[in-house]
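Note that this complex is displayed minus one protein chain, with the remaining chains in position.
As written, the chain order gives the labels A, B and C, with residue 1 at the start of each chain.
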Amino acid sequence: MTEITSAPAASAERLSRQDLARIVARDITPGSFVNLGIGQPTTVADYLTPEQRVTLHTENGMLGMGPQAHGDQIDQDLINAGKVPVTELPGASYFHHADSFAMMRGGHLDVCVLGAFQVSATGDLANWSTGAPDAIPAVGGAMDLAIGAKETWVMMSLFTKDGTPKLAPELSYPVTGLGCVTRIYTDCGIFHITEHHGTRGPHLVEAHGLSREEIQNRLEVDLL
Amino acid sequence: MTEITSAPAASAERLSRQDLARIVARDITPGSFVNLGIGQPTTVADYLTPEQRVTLHTENGMLGMGPQAHGDQIDQDLINAGKVPVTELPGASYFHHADSFAMMRGGHLDVCVLGAFQVSATGDLANWSTGAPDAIPAVGGAMDLAIGAKETWVMMSLFTKDGTPKLAPELSYPVTGLGCVTRIYTDCGIFHITEHHGTRGPHLVEAHGLSREEIQNRLEVDLL
Amino acid sequence: MPAIAESAVEAVSAVNDGSTVLMGGFGNAGQPMELIDALLESGSTDLTVVNNNAGQGDAGLALLIKERRVKKIICSFPRQSDSWHFDTAYRAGEIELELVPQGNLAERLRAAGAGIGAFYTPTGYGTALAEGKETRQIHGRNYVLEYPLRGDVALIKALYADHEGNLVYRKTARNFGPVMAAAAAQTVVQVDQLLPTGEIDPETVITPGLYVDTITVVPSASAAARGEAPADAAQAA
Partner (left out) sequence: MPAIAESAVEAVSAVNDGSTVLMGGFGNAGQPMELIDALLESGSTDLTVVNNNAGQGDAGLALLIKERRVKKIICSFPRQSDSWHFDTAYRAGEIELELVPQGNLAERLRAAGAGIGAFYTPTGYGTALAEGKETRQIHGRNYVLEYPLRGDVALIKALYADHEGNLVYRKTARNFGPVMAAAAAQTVVQVDQLLPTGEIDPETVITPGLYVDTITVVPSASAAARGEAPADAAQAA
């Protein structure tokens, strides 16, 4: 349970995607084992420091993944979950798909960082399907990642282009995992999903570009 | 389904334990993967020929087990399921306990040879407990071995010292596995548990020291 | 001892019309390209295919789908930028799709190889992919009951085999190979090199030979590019 403080840290500007990645990287406890989802979460790796000694997992069977491979480093047998060629760090290990997802499902990773279409006030996650009736469905490892780590963090913009909040009282998009999200990193603020006086909901830890009041006014969710 | 022939092969003498081991070894299809249980079944290994290319599994995590180790060969880290030091053959592999029992439970071994207190007419096996009320129970891998291989063969004497048949209509000893035994190799004869006109029961394939009629007369089980 | 097939076409002869075929690989890594191409050539049809994806571009599995020889695909991620043959077949209602979360796919294959009758997994609980499935709360956590996924034939790729069929993979190309090898009645492997028995350290074997039925040697372009030809391998039988 996170301590609820009344005044969140704040900045005048909304966070850029780079700033957001830097903040997520900063918040990862040194020595953690982490899985970074495809897309925006992948960029968090660029801001992890060697001193943090964070070990990256890729669900296609590797711990100790290094940065993206370039030029002569490229090896078709060494890719990440996004099928991008990557490198291997000293102390790495390889394992098969069942062992890799067992590692995740068994709760052995400290943090998994994912993108999202929508997160509910209680931490339900929607990130695998827009629910469009004519779309071809595809899930990959999204549902395994959502519920696998000790903590699931989401990176997303707080609002869609038309201004609809992506942090919502309940999901309107198809569920990826229930009650799994513990933190939401957005351009406008950082939320921890926590319990306060028996209610589970988002606590605003940092506000950026908007004040706490502005954020509260634009959300249909009660901030704790 | 085994072809039922009217006249089993026969010899005038009961089979010695060595002869029985030789016959079991002879009956193993070349190229098979086999687990030999502790005790009498272990001696089958002495009669397997190199031409048979039989690969031995030991459930404590090895395929390609060689003969018992002696003298300088003895290595405390290389033992069989009976905790006897053994050797490693070219082409061997090691794996952990869950993988080893998965190999067995998944039906990847061709034959498992076990000892028995009692086998029922339909192939139920009792070999883990005498059911004595004051005995300390211990099961080891017996129940996994009983149901794990494609075929489970039993080696035992046909009668106890007091003449009670160990091939019985139903088990009186505690069950190890139900309907799992496919062949019974005994000093007095070799039985295949098979189906004949919709009835599952023992078919006498070879008789030794007793005639088919004598065996039938001494058993409470109808031979097919 | 596994059979050594002289060609990929000979190697895939175990696949019949109506077979369930497990195909290894995640992206190109570990994908048994030549075995899949041989399957294309073989003409077998009415297949159920288990793979992480549903074919890409105009090659391999995508062409099998284009030719309507796959009646059903069981996978985690069919939709890709270049999965047009699957997309067309799917929209035309000419291929059945069973969408499975990737970890459940791997665990269902593992269960098939391990003789597990069914298992409770937390993945997918409360989602559309668990609709109609049995669920259960165990020690306060919710689970979905999932069943084993068996194949008639597995087509996989490894780095080395020895004559006993022991396999070693390479980096993230290992992926589905080991669980598929154990989940199929017949396992066919394409390897870069076939080594004499005894050349693979027993401690480093990933797939023990008893899971392997047929081996065919297909030196891969990536191996050549790596310039890797271990001293051991040069004398391979």
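The rule we apply is simple: a contact is a pair of C-beta atoms (placed from the backbone, for glycine too) under 8 Å apart; a residue touches a chain by one contact, two chains touch by 3 or more.
Worth saying up front: this structure is predicted, and the values here are computed from it rather than measured.
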(request) Over the full complex, note down every shown chain the hidden chain is touching. (result) A, B, C
(message) Just to verify: which one of A:64, A:115 or A:169 makes contact with the chain not shown?
(response) A:64
(request) Just name the one of C:97, C:116 or C:185 that touches the chain not displayed here. (result) C:116
(message) For the chain not shown, which residue from B:102, B:158, B:184 or B:205 touches it across the whole complex?
(response) B:102
(request) Pick out the residues on chain C that sit against the missing chain. (result) 107, 111, 114-122, 136, 138-139, 141, 143, 147, 168-171, 201-204
(message) Please output the residues of chain B touching the missing chain, sorted low to high.
(response) 58-62, 75-80, 83, 88, 94-98, 100-102, 104-105, 129, 135-144, 147-148, 174-178
(message) Under the stated touch rule, tell me which residues of chain A contact the chain that is not displayed.
(response) 31, 33, 53, 55, 57, 62-64, 88, 90-95, 102-109, 148
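By definition in this document, only the chains that are shown with their structure count from here on.
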(message) So with touch defined the way it is at the top, what topology do the chains form here? Options are line, ring, star, complete, other.
(response) line
(message) With centres defined by CA atoms only, which chain is the most remote from chain B?
(response) A
(message) Quick check: how many Å separate the C-alpha centres of chain B and chain C?
(response) 35
(request) Specify, in ascending order, the residues of chain C that touch 2 or more different other chains. (result) 110
